[in-house]
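Below is one structure; the comments refer to it alone.
Every protein chain except one is present and positioned as in the full complex.
For clarity, chains are labelled A, B and C in written order, and residue numbers in each chain start from 1.
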Amino acid sequence: MQELAKIYGDTLLLDKKFNYCPGCGHGVVTRLVAEAIEELGIRQRTVSVVGIGCGGFSHHYMDIDAIEAMHGRSPAVAIGYKTASPDKIVYTYQGDGDCSAIGLAELLHGANRGLPVTCFMINNNLFGMTGGQMSPATLENQVTATTPKGRDVHVHGYPLRVPEMMADMVGAKYVAREAVCDAKSIRKAAKSVRNALQCQIQGLGFSFVEFIVPCPTGLKLSVPDAYKWSREKMVEYFKPQVFKNEVGQNNEN
Amino acid sequence: MRTKCTFSGSGGQGSALLAKLVCQGAIKQGLKVVMTQTYGIEQRGGDSTGYVIVSDNFIGNPLVENDADISVALSPSIYDGCVDGAVEGGIVLVNSSLITEMREREGVKQVPISASDMAVELGSVKCANIVMLGAALAATNMLEFETVEQVLRETLGAKKPALLEMNLNALERGRTVYASAAE
Amino acid sequence: MKEKNKKHVICAERCKSCGLCVEACPKDTLAIGKHLNSQGYNVVEQVAPENCVLCGLCRIVCPDVAIGVVPLD
Partner (left out) sequence: MKSETLFLKNTQTFAEAMVRCGVRYHFAYPITPATEVMKHTAVILPEYGGRMVQMESELAVANALAGCACTGTLGATSTSGPGMALMQESISFMAAGELPCIMLDAMRVGPGDGDIVGAQSNYFQATRGGGHGDYRVIVLAPASGQEIVDLMPDAVKLAYTYRTPVLFVIDGVTCTMTESAIFPEAHDYAAGFDTSSWAYTGTADHEKRFLLTGSYTHSQGEEMNERLRAKFERIKEKEQRWESIQTEDAEVVLVGFGIHGRMGQDLVANMRAQGKKVGLIRPITLWPFPDKAFEQLPESLKSVLVVEMNHGQMLDDVRLAVNGRVPVHFLGKTGGDMPLCTLADMTAQINTLL
């Protein structure tokens, strides 16, 4: 553990074991966020606003202040915070249920407002903490605890693509969808996390990254199968891409 | 001494401004004053009423509860309310240019004043409210006439000198006309 | 070789036996072992350390920050 700490620095609290299920993609995203904070040297002025759901644990593994907001309201809390303390770095860490079901209005208006805050949406395409119910991101015909015969789009609507809605918003300056289904996609995702926070550091405007993450427990699949499913099914519908990047080119690496 | 006033009209007739001018005059004279308003949900065009209480001591009850000492009725739509809302012995100033049918109410003195016509003569129908203000001052002892003249000078003087002249004339016209109309 | 400045490490206590590193390893050096950690998971181990090229892919995919390649002291 001490040996691993050498490469992670102060942000990641390695003496705290992740509470996520084995193979949960949250672990990867949490690590990527911590790494970016460490790398950008913003740990002491960064505040995390976490949603309700598995993502709510994410701040426990980092040496940063945090606010556990009510379900779906993290972007509004972040905006209030940033308004009063513009020199702080504020990011939300929410699941797809928190972000795109109950909290869609706060998220989209937050994006459109353009205040420099960052929202991370961890899309495992279902409600993980409450036991694998359908979320807005659940795929057509996908079986979940609340869609026992598969998601009927005529009843429950279609899987919701979130960053696509923001791409046209003037206030949103960095908008991306990434996946954390294999080493290659994780490396790309790491870059987006940095860019999103960099966008805020530079005061450009709102930044957003969606992460396609596998939830083996919620999908009721083995870890390898869950990753395979996400790589094939999820990524097909939710195509990873950078929709918008107005972050200064010199910060790309 | 406590005077309760009701200033009513349709949207745009300036009943709220009328109420505000009385308030400003009262403050200038060091009196206590409370203004309440009622209006429709629409931003323009509905009926509106400004209630003002001018008093020389603390105003506990800020409401004019059908006990107005002086009422100004600018338009027909609120006429009935003004008559019913007057106290026994109260005065209702009726804009007879628009309110052509009056009804009797015992114990309430109704004074017809063709405020809108006079206002047009003076330059604009918009100063009908000020004609009524002059009359209301003449009908009561709630404020010094000069105080209100001064309020008009201060609120209009700098920005709109032309309007000020017309409004001062309207105020004076209301005062003089009340004496003859009240006969 | 440059890689000689590094070494492969496993933090057994953090491992949850998900097997993602085993799958990611290009040289098949890892496998889920028989040893149980205090969380009750069979910990991953290097079964063919001699084949490890210190590429660090295991670190990239590990959701529990339990494995990786670190610089030598």
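In this text, a residue touches a chain if its C-beta (ideal position, glycine included) is under 8 Å from a C-beta of that chain, and two chains touch if they have at least 3 such contacts.
Predicted model, so just to flag it, every value in this text is computed and none were measured.
Trainee: Going by the touch rule at the top, give the shown chains the omitted chain contacts.
Mentor: A, B
Trainee: Who touches the missing chain here, A:Ala5, A:Ala66, A:Ala183 or A:Leu221?
Mentor: Only one listed residue reaches the unshown chain, and that is A:Ala66.
Trainee: Among A:Leu14, A:Val47, A:Cys99 or A:Leu219, which one touches the chain that has been omitted from the display?
Mentor: Among A:Leu14, A:Val47, A:Cys99 or A:Leu219, only A:Val47 touches the chain that is not shown.
Trainee: Based on the whole complex, identify which of A:Cys54, A:Ala76, A:Met234 or A:Val247 touches the chain you can't see.
Mentor: Only one of A:Cys54, A:Ala76, A:Met234 or A:Val247 touches the chain omitted from view, namely A:Ala76.
Trainee: Quick one: say which of B:Val33, B:Cys127 or B:Val177 touches the chain that got left out.
Mentor: B:Val33
Trainee: Touching the hidden chain in the full complex, which residues of chain B are there? Just list them.
Mentor: 20, 23-24, 27, 33-38, 41, 58-63, 65
Trainee: For the chain that got dropped from the picture, name the residues of chain A it touches.
Mentor: Within chain A, the residues that touch the unshown chain are 43-47, 49, 59-60, 63-70, 73, 76-85, 88, 105-106, 109.
The definition used in the following text is that only the chains that are shown with their structure count from here on.
Trainee: Approximately how many whole Å separate the CA-defined centres of chain B and chain C?
Mentor: Distance between chain centres: 88 Å.
Trainee: I'd like to verify one number: the distance from the centre of chain A to the centre of chain C, where each centre is the average of its C-alpha atoms, in whole angstrom.
Mentor: The answer is 26 Å.
Trainee: For chain A, jot down the residues that touch at least 2 other chains.
Mentor: In chain A, nothing touches at least two other chains.
Trainee: Taking the complex as given, what residues does chain A use to touch chain C?
Mentor: Residue positions touching the partner: 1, 3-4, 6-8, 12, 14, 17-18, 20-28, 31, 182-183, 186-187, 216, 223-224, 227.
Trainee: Name, in rising order, each residue of chain C that touches chain A in their complex.
Mentor: The contact residues of chain C facing chain A are 9, 11, 13-14, 16-20, 23-24, 39, 41, 57, 60-66, 68, 70-71.
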